[in-house]
Every structure is written in structure tokens, then in C-alpha cells.
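Only a single protein chain was left out; the remaining protein chains are all shown in position.
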Amino acid sequence: MHHFMLANLLTEPVGVAHYMAVGAVLFVCGVLCMALKRNALGVLMGIELVLNGANLNFIAFGSRFLRGEGQGLGLDGPLMALFVIVLAAAEAAVALAIVLNFYNNYDSVDIDRADQLQG
Amino acid sequence: MGDGIYWPTFFFLLFSALACGFALAVVFSRNVVRMAFYLVMSLASTAGLFFLAGEDFVGAMQLMIYVGGTLVLLIFGVMLTSQKQFVEMKTPAGQWIVGLVTGCALVALLWMAAFETPQWQPISRAEAEAVAVQPTATPIGVALTNGRVDQLDQPDETLRGGMSSYLLPFEIVSVHLLVVLIGAAYLARAKRRSPSAAAPG
Amino acid sequence: MAEFLANYLPAWLAYMVAGAIHVGLIINLVAVGALVFIWLERKISGRIQDRLGPTRVGGKFGWLQTLADGLKLLTKEDLVPGGADKMLFRIAPYVSFCASIAAFLAIPFAGGDYPFIVQHVNTGVFFVLAVLGLEVFGVILAGYASASKWSLFGAMREAAQVVSYEVPLGLCAVVPVMLAGSLDLVVIGDVQQGWFTNWLIFHDPATFLIFWVYFTCATASVNRAPFDLAEAESELVAGFHTEYSGLRWSFFFMAEYGSMFSVSLLASILFLGGWNGPLPITEWLGLTAANGDIAWYIGQVLGVINVIGKAVAGVCVMMWIRWTLPRLRIDQVMATCLKYCTPLAAAFFLGAVAWQWSLPGRTFFGLLESPAELQSVSEGWSDATAAATDEDEPEASEDQTVSSEPSRKVAAAKLTGAAALQIASTNLQGGK
Partner (left out) sequence: MNLQTIVNSLISDTVTTSLPLFKPELVLCVTIVVLLVTRLFPGLNKIPPFAIALLGGIVALWASLPAGGIADWAKIERQELFTGMLTYDAVTAFIRVFLMAFAVLFIVLARLTGLADREDGQDFYCLAFGSIIGMCIMASANHLLTLFLGVEMASVPSYVLSGVVKGRRRSSEAALKYAVYGAGTAGVMLYGVSLLAGILGSAHLPTMAQQLVEFDIAGKLAEGDQYMQVLVLALGGLMLGVGLAFKLSAVPFHFWCPDVFEGASAEVDGFLSVASKAAALALLVRVGIGFGHVPGETPESVAAAARPTATVQLAAAAADVPPAVRLIADEAPVTDGDAETADAAADTGPLSPVRSFFVQVVGIVSVITCTFGNLAAYGQKNIKRMLAYSTIAHAGYMMMPVAAAVALVGRDQAAAGDAVSSMLLYAAFYLFMNLGAFAIIAFLRNSMQSEQIDDYAGLIGRSPLVALCLTGILVSLVGIPPMAGFIGKFRIFQSLVEAGGPLMMFMLVAAGLNTAISLVYYLRVCKTVCIDSPPDTSRPVALGFFASAYVLALSLPVLAFGILPNSIAQWAQAATAGLFG
């Protein structure tokens, strides 16, 4: 068992686990946003948080400062993070266009108003 | 440098507190504009964490594309739709409780998993200080154009074979961006014809 | 600096003191810069309009006028509109100001082995461009939080404009990066040593032309006339800062002048030789590290004067433009970006590549030999293209490839966003 000691909180380096802990918070916050927000744009913001939680993981797994040389994902980490950033931009552009289209048709961005399709 | 404060850890704590704090603020804020602002702060702090992990290039990209591009886009969307009744929307309390309980459980699980996996634990301070600072853009650029500089210093031979170059994703993503651009433009622009003529379906 | 201080102080205190000094210097630079620039702007505008400009406060040239204005602003009441989102309204100026200042963190003022720079970032160009792009958030938040339609319109225009103009701006910045083979601003500055013929603006016809594209885009991205649609006082009262007064209002102004200064600094480092004067005077006078610390220090200070002088000249040109050209319409602004600047930047980028490919090691002026630093890069370039299996020099070719590729993607990603924004904004114009 490896415990995070409060005693050496400031004098020792952090590890991948600490980054993952932050990533987990971002991820869960994002999931909660997706689940709880009624505003479509709020949901999109949740998605951005989720993607960033994953990105933080990728960066942590790839970083030489956190795991030492030659360990972990290596360059794959930052490269995947880079691609995720670009793909997220693309996704956000389309999602936003769709939300605006919805807004034009419904005069609302309330996800719960999207209820014409039920059966 | 002695045994004093290890500054990267100090800044890690600072940035992670900011990132997590603002992420929570996004969840708990009801005003969508403030949510957007908190999100900006959270993602900018994440970029700070990237810098701390030694990934300057990705950090700068995060600031440039994500914070400077994607989120401006989102905020733009917020403003286009910011009528009074949508700025603040309430979620029923029952959903909140269920969501929070599940969320806390998931965080606890992920934290336990992170802190109990041996290979994810911190290296010692001496080791961390011995890690050489290298340019970050060069290896990434080479990997995007078909080569891996880290292939040579990977001690584990089984892992060496799996070090792919990222030429294909890099090129194909440009096609993707083009297609997505067409799609977004198609949806966002005004209709070209009268509505009566079209509308099959 | 921290290492130097650590001889006299405990390590942690040394870091803090060094940090404080750096930050203090930068804030000073921005604040004093703003002070000077506002005075300069009044003088320049006055002269352009055949007036004298301020003459009273502080002697013949009225050089204390800004200080007097600043004191007046300090005493003004800090108003917050009734319907405003108070928290965002209060925070917005600081967001703008912080982003504007943060860009200076990675801008070197003198190069060499011990550059004058707050934090040596090896992806400096991207860092500066990225941080400059964050200033827009302050404006957007201000525009929304003011609860005023003028402010909101100003903010929306700013959002569309700034995000769009970052695309050509990034494309232009890539050219010096490609020629120098590094994203590091210190390296880019240092390769331009020697005569002014070594400046990257004079490297080849394409770089000469792309400098002007850069300057246009920089003017637009810091929201200056003729692209100052966000404040457009003839139509939007004062745009995004309509509702601001007093100190908060002055923060916006400091941010604006700070950004003008930083894009001009960037222009001078990327294209105009940075801290290297037109003639290699420091070398003639022997002000180099080889002749001792003091000589080196004087040389560096000369470099600082050089780079700041060029940047101030850039700012003056922006002012000159402001008082000369009429303001564009929003659709003209967007068309300038997407229809002209972006394709031109891409074409000149290809032009620079072609030059480097066909005439490696040559510069524009009478096809001189380019400086040694640039030559090594161009040799690496031809290595990579010929796919030669030369064992000695893998480094240079790597650097070469680095520079252009990732930024191309950035440009593409930004373009996606920008175009969507533009479409959305045109929709808005139609809808209103």
C-alpha cells in the first residue's frame, strides 16, 4: 500500500497518481454536468471537462518527470492529448452548430424541451 | 537544492486546487455564463498542470486551441442563446442527490485505484531532479512526421514495437476538420431555398 | 536570478524574491508603457490632425498628461450597473489585464546564453500567441456582465474577430519558426545576428511580404483601429467597456496597450532582428561575453534598448494607422481575415518554403550567404528532403520538421472554430 503522506506534501515530488486524482475529479465533475444540467450548453461544458480529465491522464502517463525516463506511455501520452484537443475542438464546433439550430427551431436550449420524439 | 520546499509540488497543489475547485464550481453553478467562466479557469489551470508535467507544447496548445478557441466558441453559443429563462435553470433536488452520491463513489474508486497502483507512485526527489529537461516540440513534431525519438531510449523491447508514428492520424485529422467545418457551416448558415420547397422527411 | 540570490538568502526566499522582482518589472513595463503610449497616441493623433496635442501638464510636451488622467481615474466612482452580473463585471478587467501581462513572461528582451527573460519557455512563440488569445475572455465577460446591448454586441464582435485573426497570425508566426528551426524566441532572435540583412524580414521576398500580413493581423487581434469593432464608438457607444469607469476602465486600457506592445515585441523578435541592431555594433565595440561580464551586460542592455525601440516603433505605426484609416464593417473585417489574410499567409508560407528549398543558405539581398546559424538549419532541411542517411546531423532536420507541422494543425483547428463563429455572427447580424 502506498499512501500519500501529508508530512512530505511539499518536499517530495508528486506522481502519476496525483495527476490522476485531479483527472478523476474533472472527469466526475464533467459526468455530473452532463447528467444534471438542463441547458444544452451546460452539457457541452461537461463534455469538455470529461475530455480534459482524460487528457490529464494522458499527460501524466507520458511525463518523464512523474514516472522517470523510459517508463510509462512516453511520447504517446502528449501526442494523444494533442489529438484529443483537436478532436474536441471539432466536436464542439459541430455540437454548437447543432445547438444553435435547435435554438432556432425551438427558441430554447433546454434539453428537457426536446420531447417531441417519444413513443 | 536541498530539502526545502519542492516547488513543482507547490505549484501542482496550487494548480490542481484551482482546476478541481473551478470544475466543482462548474457543476454547482446554476448560471450558465458563470459556468463558462469557471470552465475557462479550470481548463487554464489544467494547462498549468501540463506545463508542470514538462509538456510545454501541449500546454501551449491547450491554451491556444482549447481555451482560446473551443471555449470562446462555447461562450459565444451561451451568449447567442442567453435569454433570461435559460441563464439559470434548476435541476430537481432528487437528481442532485443521486448524482452527487454516484459521483462521490466514482471519485473515491478512482482515487483508490490511482493511489494503490505501484507504478503510478511518485519517484524520489533525487530521481525527479535528475530528469533532464528536453525540448518538447521536437519529439512531437518528429512523431507527427513519421519517427519516434524515444524509440531509442525505451529499455523495454516489447514496448518499442508499439511506438507508432502519428503521421496517419495527423493527416487524416485534417480531412476530419474539413468535413466538420463543412457540417458546421451547413447547419449554421441560413437556408438557401424557401422552406416549402425542401423538407423531405 | 534566483541562483544568484540563493548565495545570500535561503533558497525558497530567493525564488520568491526573484519571482517578485520579475513580476514587478513586467507590471512596471506594462504600466509605464501604457502611460507613455497614451501620451504618445495623443501627441501623434494631434500631429496627424494638425494640432499640438497635450501641452500643459509637465512642461512643453505635456508628458505628464497621462499621469494626471490616471489620478483622475483613480478618484472616479466605481460604478456597477444595476442589472449586471456583479462578480463577472468586477473580474473581467483583471482577466484581460492578467492575460496581457502573462504574455510578457515568455518574451525575451535580450538573447545569448543568459537571455533577459522571465521564464525561458522552449515553445515561446506558441505560448505568447496562446496567452494573447486569452485576453478576449476579459472582453467577452465584460460585454456580457454589463447587461447592456452595446456591450454585448461589442463582445460578440471581439470574440469572432480575435478567434478568426489568430489563424493567419499563427500562420505568419510559423515562417520565422521554420527558418530558425525552433519555437524558442531566444533562438529565433539569435539567428538574426549581424547586419540587418540577416533579419528574417529580409530573408526572402515571401518573409518580407508576410511581415505585413503579420502586422495587419496583429493590429486586428489586439483590436486596434481600423479593426476596433469591439468598441466602435460611432455605433456601439464604447462597445464592451461602455459601462466601466474609473480604475477598472483603466485596466482595460492598460491591457490594450500592453497587448499592442507585446505583439510589436513579437514582430520585432520574429522579423526585425530582435535585440540585434541593424549594424553589428556590439561586436565592433567588443561588448560580448568574451570580454568580461560588464561588457556583456552593456551589450545586453543595448539589445534591450534595441528591441524595445523597434517595438515602440511598431506601436507608433499602429497609432499612425488608427488616425489614418477609417473603421471597417464587421463583415469586411471577417472577409479581410478569411478571404485575404489567411490565404495570403498560407501562400507566403509556401513561398518561404520554396525559397528555402531552392536556394538554401541564401538571403534576399543580392543573394547573400545567410548567417551561419541559419545555414545549419537549411542544410538540415535539404538533408531531410533528400532523405539522406547522413549519420552526423539528425538534429537539424528534426527541428525543421517540427516547426511547420504542428502549427499547421493548430491553424486548421482554429479555422474550424473561426469559420463557425463567423457564420454565427453573420446570423446574429441578420437576426438583429
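Labels for the chains are A, B and C, by order of writing; each one numbers its residues from 1.
Here, a residue touches a chain if its C-beta (ideal position, glycine included) is under 8 Å from a C-beta of that chain, and two chains touch if they have at least 3 such contacts.
Computed from a predicted model, the values in this text were never measured in an experiment.
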item: On subunit B, residues whose C-beta touches the chain left out of the figure; value: 109-110, 112-113, 116-117, 120, 142, 145-149, 151-152, 156-159, 161-169, 172-173, 175-176, 178-180, 182-187, 191-193, 195, 198-201
item: Footprint left on subunit A by the chain that the document does not show; value: 1, 16, 20, 23, 27, 30-31, 34, 40, 43-44, 46-47, 50-51, 53-55, 57-58, 60-61, 71-73, 76-77, 79-80, 83-84, 87, 90-91, 94-95, 97-99, 101-102, 104-106, 111, 114, 116-119
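Here, only the chains that are shown with their structure count from here on.
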item: Chain centre separation in whole Å, for subunit C relative to subunit B (CA means); value: 26
item: Residues within subunit B bordering two or more other chains; value: 4-5, 57, 61, 65, 69-70, 73, 76-77, 80, 136, 140, 144, 149, 173, 177, 180-181, 184-185, 188
item: Sequence positions of subunit C contacting 2 or more other chains; value: 406, 409, 413, 416-417, 420, 424, 427
item: Residue numbers on subunit B that touch subunit A, as the complex places them; value: 3-6, 8-10, 12-13, 16, 19-20, 23-24, 26-27, 32, 35-36, 39, 42-43, 46, 49-50, 52-55, 57-58, 61-62, 65-66, 69-71, 73-74, 76-78, 80-81, 86, 89-91, 95-96, 99-100, 103, 106-107, 110-111, 114-125, 127-128, 131, 134, 136, 139-140, 143-144, 148-150, 153-156, 159, 163, 166, 169, 173, 176-177, 180-181, 183-185, 187-188
item: Residue ranges of subunit A in contact with subunit B within the complex; value: 1-4, 9-22, 24-33, 35-39, 41-42, 44-46, 48-49, 52, 55-56, 59-60, 62-72, 74-76, 78-79, 81-83, 85-94, 96-101, 103, 108-110
item: For the subunit C and subunit B complex, residues of the former touching the latter; value: 10-12, 15, 85, 87-88, 91, 121-123, 126-127, 129-131, 133-134, 136-137, 140-141, 144-145, 152, 155-156, 159-160, 162-163, 166, 170, 183-184, 398-399, 401-403, 405-406, 408-410, 412-421, 423-424, 426-428, 430
